[in-house]
Structures are given as structure tokens and as C-alpha cells.
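Let me begin by handing over the structure; questions about it come next.
Left out: one protein chain. Kept in place: all the others.
Letters A, B and C name the chains as they come in the text, with residue numbers starting at 1 for each one.
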């Protein structure tokens, strides 16, 4: 079994999401970390490389150096996949350069700093013919995939309602004032872009809604707020949604719901039944039917569809969690790359990871939702 | 222990809510049903009276007859409290007449057919000096009262967010076309007024939000829908809310969430913590705190406040439900009337039932929310 | 609709269970309280009668006086049903006397002070031909009835395992030493009999196990403990059970599980599936199947069997609780009496309340389980 050679941009020691990416990469043994440019500080990058046990000559001072030098290595040694886990304003350039250097790219969400960058990136993906995976982790959960497959099978009938919410509480106070690094860049327009909560977690909720429902948002009406004094970007919002096919819904994303953790949750109702999933009970999926008992589907159940089943490691009753969901993105991405390397067609279950299209729509969500928040008009069209 | 003499307008055999009112009245033994005009059909009214074991001479053909005749009875026999459980278009007239005839009134929600009627009714209440109770059942749950008391104590800090939802699924199909009586009048503008779901359950959600948060809605932005073909009134809606004190929130009320029962739910977040309650787990109240364990308060707990404690019958662990919540409205109302009869001041816990003020705001909610649904402007002021 | 005339022995002001019985009697309007001997103190009995609004001449100083005097009243006034809500040592005499005086009897559990008394009482019931209802409340829950009906339908296959538990925490400390009246009589062998926890809650668990499984315990092996120093009766126990049909199980009942409320719970597994119910989520019933999704049945669901459906008042989603379960016992008992008065056969759903047979088995459980607790032999036959 060949491991793909992985390089990393960002994600040095101390960064939360960098460590998560590395665990996700290791979990199913599809990758081997071979190089990295872990920090904009050469010194910090080196230190992180040492901690990670990398060969010193493959720990670089910058991503430009990384791409330049790795390109010159023989193919058998050269990095194949680049993970980009930097703040939003350092997504587009390294992603573009990585793709143009011939590498596949795993990119943290939201895709870019602006919708315009996302459009450019889409072109680069198309031109280079490389794969790109955007880490909307929640669509990696097996029971989310099951939800999507049930909806798309038509069992719920025509979809009417989509409710999605992502309540967090960790920005209830002015965290960015007390040196919290995670809070600082997320609330800084220079690093995050025009949105705070809407970019950080609103995009996750938006992506989950479209993924599970199989629908696309066509219009929206947003209430966007800064609830904590002194904050520079939105930390709270709620959005009325219209989808194609006459469905409607609500998206809620807030970082000031004091006491909440990360319980992203989705409910979808069709003419015949409904479905509910939430992260805090990630291994269960509720199916609701008028006039019939509630059904609870469970990770590992033998009755699950092909998409869920492909993304499960352990028998029913052994909970899988966030890291396994993350690993599903990495592993499906690897399976697709390996299939191509082997000249084979990837299976539909392997191709089921978010890519540049989802990235583009996520950036459009950010721009549209912020525009709506400022508008006095009720409904704005969702402009791509 | 004196029982109050109770009469009923509407609620004949077969009516769901009439039977609920009677159980609520009996539960704590504060009332004795002595008379009624149970149907607009004199015959049906008589038949219901027989089933209920009433003296035939006190089963009337109409509410006008009821008030007329009861007024003439000696005080020791005369009815004292009138429960009105008719469809919305028959609320105002009997309520007004009952009050003017010297009776106290228990009125099913929403208060009236229109905001204008509610304003008139408010005047009648003031002029007659009678008590009026509006049966917003959910504020009768002990843990909802506890939630309100905790919020008002300031333990959560200044309130920032209020999320309230009432998802039902029973109108997912065109029930009114198949002779379902409950569905028929609720979807008929002549009987229900200008709103369907928003009047039937939206008002409950609105009332719960204002009750628990202690805030008042000042602006709103609504998405109001008819999802089932052929239906004449809204069966679905979502509303962005602004409250005084700079809080904001979301109200969701739908009757087309196929598979849902009646799980009305509220979440309120302040600067320091949050609170969550839902009907399907009515005896629990969640308290959420940043950096501290989640707390679950339970009906019957010795640590509860005076309002919750006053409204509980059984020790912790013996679940109380919807009928007990309903009975709490009836019983507190009775305690207030008895206190007045005894020349005493009612305790604050007894006075804690919804009245004409809540009825007025509920009717204003209906008119404002329907107006917003039709408006292209985002925010409409909440006009009383 | 005729109300049955109800009298009460015990249950004066301040007694928890007396008030519960009265609410249960009122809830569905099948009874009218007409007389009582509420306390062994004539004075206290009178005072309770006043509070309850009874005619003073029908508040008696003793149950003997009650039966004597009521018998002499004309049939149209005379009490018809006697509720006995005294401590265990005052069950047999008033029950026997009531039956022999021609009254039907509702008796709090456990049936009597000893197995021998229960056997005698069984004879009296047979001889007098009166009805007797034993208030094992938990079998009054609709979803418990549904569980029994599902098991008896054979859907789970042959039953193999029965797990039942009743954890309480309220006797974790020496409550009887601090004047807690509820604790005092329950821990006093002169009032409770040979068992404490096993009589008070063990019998409930035992009854629930036999009721739902449709099986009978044939052998048992018990570990019976006094965990709190100074206590005179068991406050904790666990029992290995053998049933007819080769099923086995475990019964756990404790009053020293500090922090627990009253979450009585049962699980039954057959060859094809399993079932789970617990009081803290009383309106749900879990059905578990190998290779199929978990199903959750809910009070009010249209798919429920005849027994559950008959015992529900409100539509799905409006929780019913402990008082409604209690009322189901009272109401079914009334329906049977009324049927007999009308010369009709009661429906099977009405006859579904615990009676002297369950009382006898409960007393046998107490004697067998205490004997086993003292025995060095592992298995004792369940002797009736």
C-alpha cells in the first residue's frame, strides 16, 4: 500500500487545526508527512519540523521555497499533496502555487479571502487538472452522508424545509483582547476577510445545508450582528433562506451563545418525512415519519447506504467522532488520487468530498450574507 | 375549601381542547363545572351537558342565554368563571359579554380574531375589574417558570439571544380536505383570522420568548409561507426578531415539518450563560455556562425557585406533563380570585398567568408578522 | 355520566400519596369524594375533611366507623369505592372490612403487611365478589402497556432476558432520624413489615417485570443490604431472577443511590428484539432490532396498540406523566365497576389494572427476597 507524500503550509506547533489535519492524514495510513512550511517565521517552521520528526532539509522557510524545492526532487521523493492550514488571507496564493506546481491541494475552509479569489482558484483547478479538497469536516461524518443519501433517494419526498444551526459560545467575551490566538485572527478583517462568525462557522452550516438537502440557496435575508463590544467582525447572525424547488429554511450561526460548544445541527423536512442530525450525537441519525415510529439509524448499522458504510471503521456501538470525520475527507481524497495514479475511475463514494465548487459557493455565501446584513431590502438574490 | 363555579362556552363532546380545559379545571380541585353552552347547536350543547353530568337546566343553547340566565341566579349558585374554548372568531363577543356580566374569564389563545378586538377587550377588562386568563399553556410548566426566574435574577447576565421554535408536522398534507375538524377551522380565514400557523402556534412561541426572556419584541422580519397546495392560510414561517435591550433572535413555527409532534423549545443566552427548555423533556431545564459543567435542573428539585416550586405536585422524578401545566394556569387563576373574594392580596406566584396584556401582544404579533411576510422591507417595527 | 362515590382511609393533609390518589380520582371525572377517615386521630381526620370540602358528617374518626355508618346510608348516597392509603400495617384490616361491607377497594401497594394477610385478602375478594385495584402506578403508563402488548404479541420472539431497576437516592442519609415522616414509617418494621426498599420499590420493579414480560419469577437469589447505619430495614438490594420459560434477569432496587430520583426502568429482550422503557422519558418506548434501525414509539402515536391508546388523553407530543398513569388505574377501575353496574362486560383494556393476584405475588416477592437475602444457598424457589 503506497502512502501519498504530504506537505503542509501552516499548522506549526500550537495551531489547533494543523494537528487535526495531521491526525486525519495518519488515521487511515494513506499519507506520509514529508515536508512543510509551518510558519511565516523560518525559525518557528524549523522548530515545528523537528517536533514532527521531519528531515531538516525538507522543512522550509516559506511555501514558495517549499514548492520550488520540492518540484526539483525526483518524483519518488517529491511531495504529492499539500495541506494548507493558514488563516484565510493566506489561502489563495499557496493553493494556486501548489496546483500550478503540480500538487494536489487540501485546503482549510473558507476557500479564500474573497469570492473573487475563489473564482480565480476554480480556474486554476480546472487548468491544472489537480484535485482540491476543502475541509468542510461535517460532511465527512458517516451519518451526514447517510442523511444526504436518504434525501437524494426521495424517501422524504420533495424537500420543503431546511433548518441548520451552529451555536458556539467561545466568543461571548472579548477573547481577542486577551491574547487568544484563535480568536485574534478570526476577528481580524485583515486575516479573516469581511466576515467573522459567518465565515468561520456560517459557511460550515451553509455547506451542510446544501450538501444534505441537495438544494441550492437562491435568495437570503440576513440579520448580522456584532454582540461583543469592540469586536471588528460579526460574531452572530441568523439568515432566512430560499432554495431552488420552493424550499425555505433558516440558518443560525453564532459565537456568543454562552455555554454552547460546537453542536452544529441540521433538520430537513420533505413532504413525507424528516431527518435530524447533530454533532453532539454524531453517530445517530433521526428519521421522522408521520404516523410511524421515529427511527434512529446508527453508525455501523448494516442497513446503512453505501456512502455511510464506506466511511466507517468500527462496528456499531463504538463511537466515531470528529477526527474520523476529518480523516474521511483525507482518505477519500487519497483514494481518488491513487485511483488516478493507477489509471482507474474513482468510485462515487471516494469522490464525495467538498471541493472548489463548494468553496466558491461558500465564498458567495459570505459575500451575499454580509451584503444582506447591510441591506434594508428583505430578500437578496444569491449571486455567485 | 370552596370550589369556584365554572361555566363553559364551546368545548362540546369531541373537541380536543375543551376536554383539556375540563381536566385542567378538575386537577387541583379548584373548580366545579356547573353550566355551559357547549355548541352553537342547541341540541349538541344539550347532549354534551348530559355527558358531562350537568343539571339539564344549566346547559344552554347559546352563550348569550347562559350569561343572561346565570346572572339571575342567586349568588350562591351562580357561575363565577367562564371558560371560552371556541374558534378564534367567537372569542371576543362571549369574553366581553362574560366580563360585563360580572364573570371572570379563561380564554383560549389567541385572544381574539383581530388586534382591534384585543384592544377593545383590554378596555373591557379594565372597566369591569374582572380577571382574565389567556391559556398560553407552555408558560404553565414549572421549568419554564424557573427559566424566567433565573433570567430575571440576572444570573445569565444581560440577554443577547432568544431562539424559539415550534415545529409541528400534522398539516404536512391537505388535512382540511379530508374532514379533519381541527384542521378545518384552523386553516379557515373566517374562523381563524389572518394567520394560520402564526396564530395557532406562532403566538405560543412568541409568548414563550417574551415570558422567559422578560424582553419585548421591537422589530421583526418574517418569511411566511403556504407550503401545502390549496391551503388558505400560512402553515409555515420563520421570523428574525429584535428585542429591546439590543437582544435579537429567531422564531420558527411550522406545521409542515413532517414527523414532528409538538416540541416547542426555547433557548436564551446572556453574557454569562444560557438556558434551554423543550416540551418533550418538560421536566428538565438546561443551564449552560462557559467553563463550568452543564447543569440540569429538574422538576421537584429542592433548589428550584418559588415560582417553579409553587407549580409542582409530585416529588422529583415523577414526571408532570402538559395537563399539569394547563392546570397550573387554572389553579393560579383560582387562587387569585379566591384571594380577592377573601379580601387578600394574591401572591406573586399566583398572579403569574398570562392575561389580556399577553393577548394584546399576541394579536399584535399576528398582525405584524403577517404584514412583514408581505413586505419587501426587511425590518418592520412591532406596532401595538 | 355517573360519578362513583369515593371514600378514603388515610391520606390526610400532608400525606404525599393521599393527594396523588385524589388527583388520580378526579382527573377523568369518574369519582366524587364523599367521605373519609383520613387519620387515626379523629381531630386530624376532621381537619382534613374540612380542607377537602367534605360534609362534616361524612368525615369519620376511624375506618370502622366509616364502613358502619356508610352501610346504613341509602344506596344513592352511600360510598361505593374505598381508597386505602395508609402505611402497610393498616392495609389488610380496612381492605377486608371494606370488601365485606360491600365496597370496592383501591389499595396502595404493597398489598398487605405479610404474605399470609395477602392470601386471606385474596379469599375475601373472591368471597365478596368486589373489585380490588392495587396501585402499582407504573403499569398505568401507556407506553408500559404498549411494551406488554408488543411482548405478548410475540414480536420480540421468546423472551430471554428481563432487566428491571428502581434506583432512588432519598434515603442515602439517616432521614428517619430527622423527623421525615415518609422515611420514618417506611423504615419501621412495625409499620412496613419485613422489608424496606424491597417492599417500597422492589415490589414495583418486580410487578413491572412480570407485567411487561408476561412471565413469572420461579427462582431468585438476592443480595439485601442495609447501607445506612442505624437503619432497621433494607435500603438496598439486587436480585438474580429466573422466570418460567427459561428466561433470566436482574432486579435492582436501592434507596441509597445518592442523587437519583425515581427512574424506574425496564428492558426485555427476546430472540428477535428488545424493548426499553424508563420513567424519566415516560412517553417514549424504545424498540431494538438486530440489523434494523432503533424505533422510538411515542405516546399518542397512531400506530400504538389498543391498550396504550385507551390510556392516553392528549395528542402526541403533549407529555403525560405520573399523575395520568395513576389516573389510568383509577379510571379503568371505574369503567369496570360501571360496566358491572350496567350489567355489561368490561373491555379487556379496562380490566388491565393490578389486583389481588399481583398483590399476592408482590407479598411473596417480599418474603422470598428477604429469605434469599439471609440464605447461604444460591437459588431459592419462589414460593407463593
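In this section, a contact is a pair of C-beta atoms (placed from the backbone, for glycine too) under 8 Å apart; a residue touches a chain by one contact, two chains touch by 3 or more.
Note that the coordinates shown come from a computational prediction; the quantities given were computed from them, not determined experimentally.
Visitor: Kindly state which of the options C:27, C:183, C:252 or C:327 is in contact with the chain not pictured.
Guide: Of the candidates C:27, C:183, C:252 or C:327, C:252 is in touch with the missing chain.
Visitor: Sort through B:50, B:126 or B:294 and give me the one touching the missing partner chain.
Guide: B:294
Visitor: Among the options A:188, A:261 or A:357, which residue touches the chain absent from this view?
Guide: Touches the omitted chain: A:261.
Visitor: Counting contacts across the full complex, list the positions on chain C that touch the omitted chain.
Guide: Chain C touches the missing chain through residues 156-157, 160-161, 163, 167, 169-170, 172-173, 221, 223, 225, 227, 236, 238, 240, 242, 248-250, 252, 254, 256-260, 267, 269-274, 287-290, 294, 375-379.
Visitor: Can you list where chain B touches the absent chain?
Guide: 287, 291-298, 301-303
Visitor: What does the interface between chain A and the hidden chain look like in terms of residue numbers?
Guide: On the chain A side, contact with the omitted chain comes from 1-3, 16, 19-20, 22-23, 26-29, 50-53, 168, 260-263, 279-283, 298, 300, 313-324.
One rule holds in what follows: only the chains that are shown with their structure count from here on.
Visitor: Enumerate, in label order, the chains that touch chain B and chain C alike.
Guide: Chains in contact with chain B as well as chain C: A.
Visitor: Using only alpha carbons, which chain's centroid is the nearest to the whole structure's centroid?
Guide: So the chain nearest the centre of the shown protein is B.
Visitor: Averaging only over C-alpha atoms, locate the centres of chain B and chain C and give their separation in whole Å.
Guide: Spacing between the chain centres: roughly 35 Å.
Visitor: With chain centres taken as the means of their Cα atoms, state the distance from chain A to chain B in Å.
Guide: The separation of the two C-alpha centroids amounts to 43 Å.
Visitor: Using Cα averages as centroids, what's the distance between chain A and chain C in whole Å?
Guide: 55
Visitor: Could you say which residues in chain A touch two or more other chains, in rising order?
Guide: Residues 287, 294.
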